[in-house]
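The other protein chains are all here in position, but one chain of the complex has been omitted.
Letters are used for the chains, namely A, B and C, taken in the order the chains are written, and counting of residues starts over at 1 for each.
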């Protein structure tokens, strides 16, 4: 229950909370491997060919047990990997320890400060060149786009545009990034330009990061080919939906042991994450209210029997608030001060700015009481209290252990195939955002069926001809929504 | 309980079962109008401009109460409409009567023979030219593509290619079509060529019909621009999913009053129709088994807790079989003879060839006992019996009244907007398959929110900028799956 | 669609709507027999012994296909049966016809007037004595207690107490009963006293009827031993719960084809019937609000995620109202005039006085428009309209066909075992309300398992000893709630 963290750097190239947790981490990695048939199958298929042989890969993605299996899969197929987490609270320290102990440089622990977080990101980007300097990655596995952002901003600065770095920051984190870039500019002149020269591509895990990539591409600023892993069906319709259906309640339970039955829960946003979150809360007997901006998603929510209204209309009625939007300022200070006493506020979308955490902390007369790590009570000037989980960062990763292995095996199989694809096509792909072909999507699904005892029906040639698809797939048009 | 049907042709231009049902039909149309806010809103918005003023529109789509509201919406915005059903069992006779009584030519009754069905289709295509001859439609509303097929095949024949018409038929229905085309060739020489000359477009309702259109377009044979209405989100993710969730059980109940709790039900196919069907059966307490060819859909089914195996593996275990595939030969004769005694077999996909009905009827020693219209018991040579509903045609339309009004209002709002769009762009569109823009999709959803009390959240400009969308939408990238 | 009914009395001893429906009824009875393994098993076991040989049994219970199987079971084990329905709308005319055609006197058709209803009840009580007079039943199967009421009130009158018969009536129906008793008093002097002399017991089907019996017993007025069938677990926890879960939506759909998804539905009462009703509506995607007087049931509803508030608080918000209480004045006129336009009101509890139907009809300025049998629209003076189903009587029986066979097989197996038990113990039982022993309850369940493929685990002797029960059951203490 001690929130203080010691970082280690024994034998050089890693920073983890406690290397002695490595054995425990290894045992859980072993368990996870049994639940990640997609990754294990990719190892068996590709390890002999080693398609990423010697390729430098930087990963910035929650350093969990599941990610450990991803990392070791990338290594198995030849990659030279360095890793950081993409969230200050999401690291499982025993997972990081096991990876560090196995010799892979990893820079992550649960409860980093923002300064430590961005330093770790830089560490993960810094492949020693053997001459005391650093090379950058050839490929990047990104989640939320922080590595991509850092390289793009660093490169922009080195290209002579210092407008962003010197502009006022809208958040503390933004300033941390700028400070880091300024420091790198001094310590490693020309570094980002050299990084970009070697960089061949990035595969991105989440809705938010993908969104950033499409904006970069649209603005003509994207520096490498990118693969949108998030929108593989076997990612967004599985991880986002079924993953959150299991991990949201897990986070709430580990944080506060709260009874969900009988509670009124507000789910802000009814995309895949919101759909999974709402389903989970309802299954426990909570009455779920949905907020939405998109009329189609709102109508979907209504068709499932959820009440759809605004956050404002729920204040004083609801016990639990969950943001799932990928947007900002969803739960604002004026909302939090109008909530029921003992209301719980958390985020399972992407960034912590879905909730106005900074403004809450800055509120005159507010008192923050830490209950245990990642669980804070805010005593408000009006005499009521609310609970904030994981300081507004991802509650499933901050307060529990993220999504379970089986669903992450789908997502990470897509990641691995995307990395292989980027490298294989490094000379062919343009600086655009690509998606994996449907055939690979179906393949990822196929790799997971046997484990859970699914038996597929096979088309006859006559049936395949009748509906105009190959017997072995792909079976659906591109616009199919599943 | 009398399956015999008298057709009328009083005062000329319609064929319905019983014109005296018109008053009852009108009362139910009035009720439906309250449940179809999308269509009513379109009437209010477009009637003054009459964008389809004088445009000849042929519809081939289940002649139900809901369709009556669609027809009267098309008329309200100016169209000259003729209508047939697209299924021999799906007509609600009181709906058809009300439409006929209001002066719109309609050719449909519940329980047509295949010969009558195709004659009705021709009737719906035949706009009197005032000189004893017939004009064709300028626009077509199609469901399953029968009108589109007829025109294309008729045109092909008039272009001199008689290979199809003279080839052996794989089904009785195919032969009926060929006979009709031969008759028209005699009675109305050059008719199809004249029809095609005036024809400006078709909007298609279903997966199956859309599939045919894409094939025609791919083969370079599509004669007009087409709009794929099925794949509007507010169609396929609503009508197919939520519609079937309500209408499948309705069909089963009206047919056989069967207890669903405790039964084992096999849903063949886990697309949107299958998803709705499975959800419905499970909600009633049936244990649902899914069959699938597509590994992604199979994995979705497994993630929802359904057992996924093959039809063969369920024989002797399952009580109810529902096909939802759009493919053929899903339930074969060898399946039906191996089923449990009293098993129920039905189809909610598209065509009746999902079940091998002809082969069942032709089975040596089989005895067909009609229980009531659209419900038959087949006593098998092995001493067991099975029930076949709606002779293998759509059970929700054959044994109940199809999807409820509210969800059809979404589908038909898309249809109406597609008709307006086709006409407005008749000089611009190519002979391709188009989809409605996302903005219209969102608009259709929006028109249905108020009726059910949904209150949308509005983006601030700052939030909209943050996620890079206009405040008023559209809110999602094209590849978003909902 | 014709609400007029012709009653027949061909060949003497029955009154049904249309004897020509007998063949159809027989086909459906055959189907039902396959779904009613409990009753069929009782036939096999008891028919050889004929424990009710020659016993005169009057039944007053919805004359449906399922009841036909009950009637023929009672006949198979020896009884001399006469039957009426216990509800003016619940008869399935083809079921009644089949029973009449088989020679059993039955007096029931869909859409009786109240006068006809009570005449039918008397007919079912009147066993010809062969000398032009009538004997009464020796046993009664009652549902709602109308036969029991009639005998008790008739007997009271003959005992010289005419206070009730001459008191002002609180409803039209009450007056109809009094008129009937006065007529019988004239036509058959001393009849009820003779009936009571022969009467050995009654088994009662429903919560409401059981409630009346306990009150009679408490007041010392009960004339015969009674068995409370309703509270057998395999009745109240099955028929009331799972039956309504299937038949409520069925009634709503056949009445109005209404889309349930997205609607707000109010379920008044959260007993077993309410639990089944709410589950069903939610499964379709309705948002369900519960009203309750009992804090325990209210807390159960809340734990399942239902909003619990008063009818008053839902007015203007809800689209559908369902009463399930067994109490009266649940939906009052002032509620109905404050409802949303197009709201639907129906009852699946017991009597039609759960809704103030008479008061609604009497409301100044109201206009009643019949849409089809059992579906009426009331145009209110405030310009809004509401729909009333089955005139406030049981919507599942009035608008659909009641509960499905399988669940009724449980209820009716209890009924049959109760009849056998009453007769076997006619000399031993006191004038009290009994329940069937748990062993019979478990036996009824057991008879239904094989049909749906359930395989029970068997206790070892050691395990049985450990928990202190016999290996073969019963397994639970009397207070166990299931």
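By definition in this document, a contact is a pair of C-beta atoms (placed from the backbone, for glycine too) under 8 Å apart; a residue touches a chain by one contact, two chains touch by 3 or more.
Predicted model, so just to flag it, every value in this text is computed and none were measured.
Considering the whole complex, the residue from C:47, C:114, C:165 or C:303 that touches the absent chain is C:303.
When the whole complex is considered, the residue among A:284, A:321, A:378 or A:423 that touches the unshown chain is A:284. Summary of contacts with the chain left out: across C:49, C:113 or C:215, the touching residue is C:215. Note that of A:49, A:113 or A:342, the residue touching the chain absent from this view is A:342.
Contact with the undisplayed chain is limited, among B:195, B:223, B:303 or B:469, to B:303.
As for the chain not pictured, it touches chain B at residues 261-262, 282, 285-288, 299, 302-307. Residue-level contact of chain A with the missing chain is found at 1, 21, 24, 27-28, 31, 34-35, 65, 94, 242, 245-246, 249-250, 253-254, 256-264, 279-280, 283-285, 317, 341-342, 369, 371-372, 377, 400-401, 403-407, 452-453.
By the touch criterion stated above, the residues of chain C touching the omitted chain are 211, 214-215, 231, 233-234, 236-238, 242, 272, 291-303, 307-311, 313, 326-329, 410, 435, 441-443, 445-446, 448-449, 452, 454-460, 462-463, 466-468, 473, 475-477, 479-482.
Here is the rule we go by: only the chains that are shown with their structure count from here on.
When chain centres are defined as mean Cα coordinates, A lies farthest from chain C. The geometric centre of chain A is 57 Å away from that of chain C, both derived from CA atoms. Distance between chain B and chain C, defined via averaged C-alpha coordinates, is recorded as 39 Å. Among the residues of chain B, those in touch with two or more other chains are 242, 452-453.
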